[in-house]
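What you see is the complex with one protein chain gone and the rest in place.
Note that the chains take the letters A and B in the order they are written out, and that residue 1 is the start of every chain.
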Amino acid sequence: MSTPTGFKQRVADAISDARLVRAVHLATLHKVESREASFLAMRDPEAIRDAAAQIKRRTLRNLPRYLEQFAESVARRGGQVHFAPDAAAARRIVCEIARASGAKLAVKSKSMATEEIELNPALEAAGLRIVETDLGEFIVQIDRDRPSHIVTPIIHKTRQQVAAAMVRAIGCEYTDDPARLTQIARAYLRDVFQRCELGITGVNFGVAETGTLCICTNEGNGRMTVTRPRVHIALMGIEKLVPRLRDLAPMLKLLSRSSTGQPMTVYTTLITGPRAANEPDGPRELHVVLLDNGRSRLLGGDYESVLSCIRCGACLNACPVYRNIGGHAYASVYPGPIGSLVTPLLAGLHRNADLPRASSLCGACQAACPVKIDIPGLLVKLRRDSAAAQPLSKRAAIALWAWLMTSPARYEAAQGLLPLLLRGDADGWIHAAPGPAAAWTHSRDLPAPPRETFRSLWRSRLQDGA
Amino acid sequence: MRRRRSFAPLRRSPAANPRSVRAGLPGVYNPPVRAALFVTCLTDTFFPRAGEAVVRVLRHFGCAVEFPPAQTCCGQPAYNSGFHRAARDVAAHWVEVFDPYECVVTPSASCAAMISRHTPELLADDPALKRAAERLAERTYEFSVFLRDRLLVDTAALLRIAEPFTVHYPCHARGVYSVGELCASLPGEGPNGLRLPRHTDLCCGFGGMFAIDQPQISGAMAGDKLDELAATRAELVVCNEAGCTLNLMGSANRRGMCLRFRHVAELLAESLGLLEPAP
Partner (left out) sequence: MERDASRDSARHPDARVSPAMRAFIAGLRRKAANAPDDAGDWESSQIRQVSRADDLPARFAVAAEKAGAAVQRASIETAAQSVRSVIEARVAQRIHVPPCDDGVLAGTLRKRVLAALSQMPVLVSCDNADAALFVADASVTGASAAIAETGTMVCTTAGGQTRGSTLYAPVHIVLLGRSQIMPDLCDYFDEACTRGELPSNVNLITGPSKTADIEGVLVVGVHGPGALHIVIVDDL
């Protein structure tokens, strides 16, 4: 997930794109308000969040047991269970199933896990055509773009850009009416669905008790993908389990309310095994590929709770940093606050050390998180873990600061020097500060420190109770 | 190398008498609540008037205010940026300085949150210091919380603000008080009262070292926050956090916006006639 351009450059590019910044502001603020309204309408939402956090915690604490129960349940209902220790293995397994099925045309329902393992290029290299069926992902695919949000992938695109991509890729007449564009995509994808032989989905929740896969979509593409093809491959992270069917209730109550403010996604599909003998449609083969790719390493450690994430996107919408830089600046499949944890934890901290530092730790993400992940607290831990690799100048500055702050005499001496180092202009403000303070005056002024500090005021006038 | 000392638990003072407070009579605590002021490095250096206001208001309500002169910083900047060894040393100094005092009051919610949530864990390598930090965590108060919970003062009723005003909620106060609690400490909403911004808990983009590390993002966030504050059309912003104030007033000045930022202690001291109105 490392990229040629550095984080700072990507941020600069994003922030200077006024159209992008405005689009992301509008979309995320709308979602924040929808989420808040739907939580306000609930009786005791805190109790539901507690229940959900508890369920995920129990799952992670007992993951071997639940994984085994899940795998056995899937197999008992006629599904095949595969295991992929890493992305390469996952790609290999999926391509192997595809090859054995003889499929030439595959459809995919939106899935973060398949993005994580970069599945599409691998399938294409294996000679398959793979078509994204979520409207946003379809547009990303035909425009050779990347998704910038885990729930609404084209949050960064205008309708005109969508229209241009559609005209280019499928040769339709130009329209930038979202309803018309949607109808054109529906007709195009209907044809694909009629002919496809392989369906690939992610999984929102896997139920250990029953071997059930829960897939949530609003458009119905998830349902089409598990109805039309002969073979269904579901790729899921090992952390996606819940112990029992009834544990889905709190999870589903929170997922779409957190994501879009809807009480439920339009289609919550529970898949238990391939089609039964008496059923007229549905896949005849079901393959569940469980993906580790760095997840099991986190079990039992400081970062275990990151695996509780249900990928609702609430923290992205709530984050004032995401709102200003959009998803692409993170250069990861998982952007936003949770992405700043997931990306370094799964793909390596040292290549992604900028991400955990790109946060004011304001806590809006934690307040929005339906499973109560302490995102700011974990970001600080990641900063701790990468502190030694920070530039020498910064480490030296911190050491100097600590040296000053551990002695009142040194502290006061530094305080006395400050007005000499930071001189205000005639208006009493510093507009371009020297040295490390220059970063401060990049976008704001600094009031010149007053001559009299509080402690001198205390000594001269306050000490005696005047 | 490090000074060793014993950290005996301190006795708490008897609770204040609520009835006399309701009567609005200063100096009614017997024995008086002895409060050590942790003014914080930023308030000390940039906002001495806010510190003075805290002292005058606390004295008005009968506290004996002490200012431990050896105090510096709580260590928050290093803690938040992951330099926990440096943060630990500064936190240890803080604990040693404040350990002898009965209770600690600070005008900064983020420093109060640092002390109550993170200082003990930073000192895990020294059990005696850690225990002292845990006890200090329990008796360290943000200024408005101290007035409300220890002195039982209804600040909302005492504040006289002669113009429409808005409020900035410091994000790092999440562990100390909620947006609702902050608003409850201020006079009510109205055209000439409190005008809430659209998203009351929106971050200003300060975040300590974040403002220096990521000046572009931080600047954009400050812009968002200032837009929301300006949309209330109030020119006075109540902001109980020196870091946020420094960021917001500096950003407002850069943009040529006429917003004034005041700590609630300053407004309270002015309302009670303890400070001359700000120039």
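Note that contacts are C-beta pairs under 8 Å (C-beta built on N, C-alpha and C of every residue); 3 or more make two chains touch, one makes a residue touch a chain.
Just so it is clear, the model here is predicted, and its values are computed rather than measured.
S.K.: Determine which of the presented chains are touched by the chain that is not presented, and list them.
M.R.: Those shown chains that the absent chain touches are A.
S.K.: In the whole complex, not just what's shown, which of A:G202, A:P250 or A:P344 touches the removed chain?
M.R.: A:P250
S.K.: Touch as defined at the start, partner being the missing chain; which of A:P178, A:G416 or A:P434 qualifies?
M.R.: The one listed residue touching the chain not shown is A:P178.
S.K.: Taking the full complex into account, find the residue in A:A12, A:L105, A:L299 or A:A399 that is in contact with the omitted chain.
M.R.: The missing chain is touched by A:L299.
S.K.: Which residue from A:T272, A:N293, A:S360 or A:Q415 sits in contact with the chain not drawn here?
M.R.: Going through A:T272, A:N293, A:S360 or A:Q415 one by one, A:T272 is the residue touching the chain not shown.
S.K.: Which positions on subunit A touch the chain that was left off?
M.R.: Interface residues of subunit A facing the absent chain: 23, 26-27, 30, 42-44, 47-48, 50-51, 54-55, 57-58, 61-65, 67-68, 71-72, 74-83, 85, 133-136, 139, 152-154, 157-159, 162, 178-179, 181-183, 185-186, 189-190, 193-194, 209-210, 212, 218-221, 223-224, 226-227, 244-246, 248-250, 252-253, 260, 262-282, 290, 292, 296, 299-300.
One rule holds in what follows: only the chains that are shown with their structure count from here on.
S.K.: How many angstrom lie between the centres of subunit A and subunit B, each centre taken as the mean Cα position?
M.R.: For subunit A versus subunit B, the centre distance works out to 34 Å.
S.K.: Any idea which subunit A residues touch subunit B in the complex?
M.R.: Going through subunit A, the ones touching subunit B are 8, 11-12, 15, 21, 25, 29, 32, 320-321, 323-325, 356-364, 366-367, 380, 382-387, 390, 395, 398-399, 401-402, 404-408, 411, 415, 418, 429, 431, 436-437, 439-447, 449-450, 452-455, 457-458, 462-463, 465.
S.K.: Which subunit B residues qualify as touching subunit A in the complex?
M.R.: Where subunit B meets subunit A, its residues are 39, 41, 43-48, 51-52, 55, 59, 67, 69-73, 75, 77-84, 86-87, 89-90, 92-93, 171-172, 174, 199, 201-203, 205-208, 210-224, 246-247, 249-251, 253-254.
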